[in-house]
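Here the complex is missing a single protein chain, while all its other protein chains stay put.
A, B and C are the chain letters, set down in written order, and residue numbers restart from 1 in every chain.
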Amino acid sequence: MDFSLSEEQRQLEETVRRFMAKDYAFEKRRVIRDSAEGWSREAWQALADLGLLALNVPEEYGGLGAGPVDTMVAMNALGPGLLLEPYLASAVVATALLRECPQHAGLMEQMAAGECIAVLAHDEPGARGDPGYVATRCRPAGTDFQIDGRKCVVGHAAAADWLIVSARGEDGDIVLFLVPLDTPGLSLDGYPTLDGTRAAEVHLTGVRLPETARLDADREVLGRALDIGLAALCAEAVGIMKAALDATVDYLRTRQQFGQPIGRFQALQHRAADMLMHYEQAKSMSTLAAMRCTSKDARERRRALSAAKVTIGRAACFIGQQAVQLHGGMGMSDELVVSHWFKRLTAIELMFGDTDTHLQQFIEISAQS
Amino acid sequence: MDFSLSEEQRQLEETVRRFMAKDYAFEKRRVIRDSAEGWSREAWQALADLGLLALNVPEEYGGLGAGPVDTMVAMNALGPGLLLEPYLASAVVATALLRECPQHAGLMEQMAAGECIAVLAHDEPGARGDPGYVATRCRPAGTDFQIDGRKCVVGHAAAADWLIVSARGEDGDIVLFLVPLDTPGLSLDGYPTLDGTRAAEVHLTGVRLPETARLDADREVLGRALDIGLAALCAEAVGIMKAALDATVDYLRTRQQFGQPIGRFQALQHRAADMLMHYEQAKSMSTLAAMRCTSKDARERRRALSAAKVTIGRAACFIGQQAVQLHGGMGMSDELVVSHWFKRLTAIELMFGDTDTHLQQFIEISAQS
Amino acid sequence: MNLDFTDAENAFREEVRAFVREKLPVAIRDKVSRGLHLTRGEHLQWQRLLYERGGWSGPGWPKAFGGPGWSPVEQYIFEEECALGGAPRLIPFGMKMVAPVIMAFGNATQQARFLPKILAAEEWWCQGYSEPGAGSDLASLRTRAVRKEGRHIVNGQKTWTTLGQHADWIFCLVRTDPEAKAQRGISFLLIDMKSPGITVRPIITLDGAHEVNEIWFEDVEVPAAHLVGEENKGWTCAKFLLSHERSNIAGIGIAKRELARLKHIAAAETKRGRPLIEDPLFAARLAEIEIDLMALEITNLRVLSAEAEKRAPGPEASILKIKGTELQQAISELILQAVGPYALPFAGAAPGPAHAANRAAQYLNLRKLSIYGGSNEIQKNIVAQMILEL
Partner (left out) sequence: MNLDFTDAENAFREEVRAFVREKLPVAIRDKVSRGLHLTRGEHLQWQRLLYERGGWSGPGWPKAFGGPGWSPVEQYIFEEECALGGAPRLIPFGMKMVAPVIMAFGNATQQARFLPKILAAEEWWCQGYSEPGAGSDLASLRTRAVRKEGRHIVNGQKTWTTLGQHADWIFCLVRTDPEAKAQRGISFLLIDMKSPGITVRPIITLDGAHEVNEIWFEDVEVPAAHLVGEENKGWTCAKFLLSHERSNIAGIGIAKRELARLKHIAAAETKRGRPLIEDPLFAARLAEIEIDLMALEITNLRVLSAEAEKRAPGPEASILKIKGTELQQAISELILQAVGPYALPFAGAAPGPAHAANRAAQYLNLRKLSIYGGSNEIQKNIVAQMILEL
């Protein structure tokens, strides 16, 4: 039993923290958010230069070959700065998928260098967090494949050079394709999302792809990558919760009403204590998620991850809402970062399956023996 | 819209309140509880003399012909004294049943006079609040009926002169029988329950009953009587909750810690406010239950009653637990009435179907259109 | 005891319902149903329609001032039917806040000058209570007014001023005696928003809306005639106002409408191939809210009924505020869950089903309910101290 970080992990944490504080301050983020693209190639390149994009790339492909605990550390430290760039989507999820497909080592190397971005386009209307729900169809068309379907709320789709698209083959299996963004028949309908990032509906109409576009990855590989992504998302949430908790406690210490800091009022003290307890439980489960997300025992893995998402979803909701509540009117203002943390936490609750979805998954997995 | 009580209802309330305060004080109740029988014939007679046992008996049978609002008023005022006698069982539920069976007018008159007690023996192991669950069998045996089965946790069974036993006939319908307690084949296995009252397992083995013992009542009539009982139970709970809330607020005002009344601590103030809000919501739903429990529209009636039981179950749990919690160690003591209120509220939660059972019933009834 | 409305009340309900159905402009109803903010013109349009119906724009107003002279129960029915029919919430600052103060404390000139234009929706009012340093703790406010040649010269800052950008007038609590402590030395002023020295700065909230403002006062001159009540006795007006703004505070009508919306969405959305509303866990969460709302409706009617009998209305309104806002927030949260990932598109984007559009913004916006109008924590203090006497 050892909960301490290694020296390397501590350095990683410090590196990310320093970068976010120095080069990704809240006002700078606002400028990036309001830009036409909604993200910054410059910031992305900076992340690459720091080696962060290579974190999850295996050493044999020129990466750092780090593990999920390192990812946890990085996501934790990235969280409070509310990064608008597709770190989770490209450097975690897509990388986790591609590293199981050796034929795409070259792409991973480009991604690690910040030269290109890949994003998984998997969710569909009606999926509601069920990773097995895929209605997009794939059928042979000569030596090619033809893909038809729709992917919804694909985060950072417009920022990507490649989409990794899931489709259901004629045999009912899920297959994955690497699709360049400029492929004929592929169109994006982009929009901002509540956390300040961008997403898009992805329409695939008669998209033709060669056999080489098909990834050597099945539903299992996809599931593992999503689980790694979920663990990383949990870690991001924990980082944000900590920041929101700290800011709230700080506000309680300084804001005066009725002649004293409002943090002297016992009801608010107890609320802050409840926030802390939610945070500690969430941190514990994020740690468990990181340790288990690469477990070969699928039952143990899925059970830990669903439990983690439930805990983190609850905590995110409570801490987000209470951070706003305890900041009073200030918590409602767009000017303070606290409302942006709240919005990202709200988005996280709805991503990768919501709290009730994972509660039910936990029940079902637990019932299997 | 009128939430006020009539002059008669106010008098009824005052009568009951005065009786409980004067003749049924907590120490007196303890003596009754610890007696061999666990209830007092003298107190029962006093209730009869006050006319309370005649409340629900129709005027044509010599009763007062009162309605469910009067019953609510009476139960409300009886609640805090934690009456050990079978008022709800005999004077409300059994009376509500029998008054739909004109052939038993004589029995009702005796009950109104306090001369005999009747109690419904309906619940069975496995029923879990489903009033339609009856495994006790009834089959013709010559001109008689033979009854075999088991009824569980029948409150006040040993105090009763008559049991009203439900059984399932060979055609699958539920039938009701009036069974003298000394009928051969009927045996009781009695015990105390957590609220200080007595109950029994009722075993029916080859019980033979004449045709005349069969009540002219079907499942519908039974359901209506149970609904009237449930509304009365809700009113009792509301009366207890009010007492527990008042006692707790009083304790908060007087108990000193850290140099001031503990009621000055904001966290405890807010807890007391939460208790009050639970109480007000419970009182509202108890009122609705009383107004709707005799409604001919079964859907409206069942929906209101299930909603009431959910609200009252939640409130009973919160107010009961918090009354103990805020009394600290004193709340755990058998000596103070507060722990006895808590125990009765706990018992009420488990009776007539628990909170989740009624939540699910509410969902099902609401889904019917 | 009787839980049913009287025949007269039911007839009144039908009358209101018919009016809303016939007169509420479709464009406004549609915006309300989509959770969008109305323009100034749309708000005024609806208020004028109500005004023309016989002073319905002032549901709480006595006939003496041109109102309909409704009982509390009639006001309740009116507001419920407006909400259920998809009408916008009446902007309370003129009609429910400053008007009762002018009726109770204003002189005849003030009543004649201001009340008719409020009722006729000719002048828009906003509220100058909160300050950066004085939110829940109003007594610590610092905007000051100095008397000079028959005028008050006002300097200071108000904040969280809802829809102040539309306002013609603002009513303000200002400190007129800097020596006096806490609630003493405060006066109640009516200030023309066109006065030189007033600056309105928008505050953008987390949902991206411009609903609240900062108002800055720099040597703003206010004629003495616009002081309501006595100088330095403004706290009397303030307390009076705070108790009056609380009618219909539970928002039962709005909660019912939004609950119906939630059911509609949950019936349309699917989970594992079945309507979401049939998912046992979701159905339970929904039923818990529905039951709580049933209870609150009766609790609200009980309070109204006590009010109608001239028994204490007062602090019970805090219970209605807490429970009512919690319910509205809980419904908006469950709507978010029901919509699922299509709740993420923001700022007008609507790539998903129509019912998904704008739901996240609404959820975010409604967090204000437990903060404004006296935070729910303050309301619990009131319940504990005023009702339970702790």
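Note that in this section a contact is a pair of C-beta atoms (placed from the backbone, for glycine too) under 8 Å apart; a residue touches a chain by one contact, two chains touch by 3 or more.
Since the structure is predicted, the reported quantities are computational estimates derived from the model, not experimental observations.
Asks: Which of the visible chains would the unseen chain be in contact with across the whole complex?
Replies: So, taking every chain into account, the missing one touches A, B, C.
Asks: Identify the residue among A:V119, A:I174, A:A272 or A:V337 that touches the chain left out of the display.
Replies: For the chain that is not drawn, the touching residue is A:A272.
Asks: Which subunit A residues touch the hidden chain?
Replies: For subunit A, the residues touching the absent chain are 1-6, 9, 69, 249, 252-253, 263-264, 266, 268-270, 272-274, 276-277, 280-285, 287-288, 290-291, 307, 310-311, 359-360, 362-363, 366-367.
Asks: Just checking the interface: what residues of subunit B touch the absent partner chain?
Replies: Residues 123, 125-130, 152-153, 189, 191-195, 199, 201, 256-259, 265, 267-268, 317, 321, 324-325, 328-329, 331-335, 339-340, 342-343, 346-347, 350-351, 354-356, 359-360 of subunit B touch the chain that is not shown.
Asks: In the complete complex, which positions of subunit C touch the hidden chain?
Replies: Output for subunit C: 280-281, 284.
Everything that follows uses one rule, which is that only the chains that are shown with their structure count from here on.
Asks: From subunit A, which chain is the farthest off, judged by mean CA positions?
Replies: B
Asks: Once you find the CA centre of subunit A and the CA centre of subunit C, what distance in Å lies between them?
Replies: Whole-Å distance between the two chain centres: 38.
Asks: Can you list the subunit B residues in contact with two or more other chains?
Replies: Those would be 266, 269-270.
Asks: Where does subunit C touch two or more other chains at once, residue-wise?
Replies: 377, 380
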